[in-house]
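Up next, chain A:
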Amino acid sequence: MITSTLDRSGEALGRLALGDMSAFEDIVKEHQSMVFSIAYHFLHDRSLADEAAQDVFLRLYQNLASIMSPQHLVFWLRKVACQRALDTARKLPKTPPVSLEDIAEPTEESPDTDPLLSEGLRRMVASLPKDARAVIILRYQEELELAEIARILDVPLNTVKSRLERALGVLREKLSRWTGGVAR
Partner candidate 1 sequence: MNPWEESLREALRRKDVPPGFTNRVLARIRELPVRDKRTWFRFRAFIARPALRWATAVLCMAIAVGVAYRGRQDRQRRQGEMARTQVKQALRIASVKLNAARRMVQEVNQGTAQSRL
Partner candidate 2 sequence: MNAGHKKIRTSALATFFVAMLLGALSMPAFGQNPRLDIKNLEALSKKASEVVDVNLDGPLLKLASRFMTDEDDREALEVIKNLRGVYVKSLTFDKPGDYSRADVEAIRSQLQAPAWSRIVSARSKHEGENAEIYLMTAPDGGKVLGMAIISAEPTELTVVNIVGPVDIDKLSQLEGKMGIPRLGGQDEDSHQQPEGHRAKP
């Protein structure tokens, strides 16, 4: 039987409500990739992302009583993951701008399978201003609508739109310089 993430989360939350604390492990397993990835794409550091993601689940454990539904759980995890990543990023020393020399020349392969391009883009995303970073990650990693992003980040929709536009402009420019003007 194929079940969705929400179904599985709902089932786990139900078991938690009945006092089965082992259901929390299932919740962690179900959502760890999402939480970790938000933190990783934000910080571009696996170790820092690992720690931030652990903090998110620890906080979830301490706030389980406030989780109303599987949808709410996902919303909550995304929100707290962004917050945690932002907090960690603020404590880090300023990241130097991405240098083109750090990134190898792209190969002739198709962009959607180019690991170097992907890595380059990830670094570029990680170098964006922090508020723009979150918008890009939620838009392209989580594939959320702008309204949902606005809710998660607790900012107006227009703010999300302008941040996204600015961020894409910056990324396009950087990518263009990196690929020698190929990206549009």
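The candidates came about this way: all candidates are chains of the complex that A comes from, given by their letters.
Assume contacts are C-beta pairs under 8 Å (C-beta built on N, C-alpha and C of every residue); 3 or more make two chains touch, one makes a residue touch a chain; residues count from 1.
Since the structure is predicted, the reported quantities are computational estimates derived from the model, not experimental observations.
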Result, touching chain for chain A in the complex among 1 or 2: 1
Interface residues, chain A side, partner candidate 1 - complex: 13-14, 16-19, 21, 24-25, 28-29, 32-34, 36-37, 40-41, 46, 50, 53-54, 57-58, 61-62, 64-65, 68-69, 111-114, 117-122, 125, 136-137, 140-141, 143, 168, 171-172, 175, 183-184
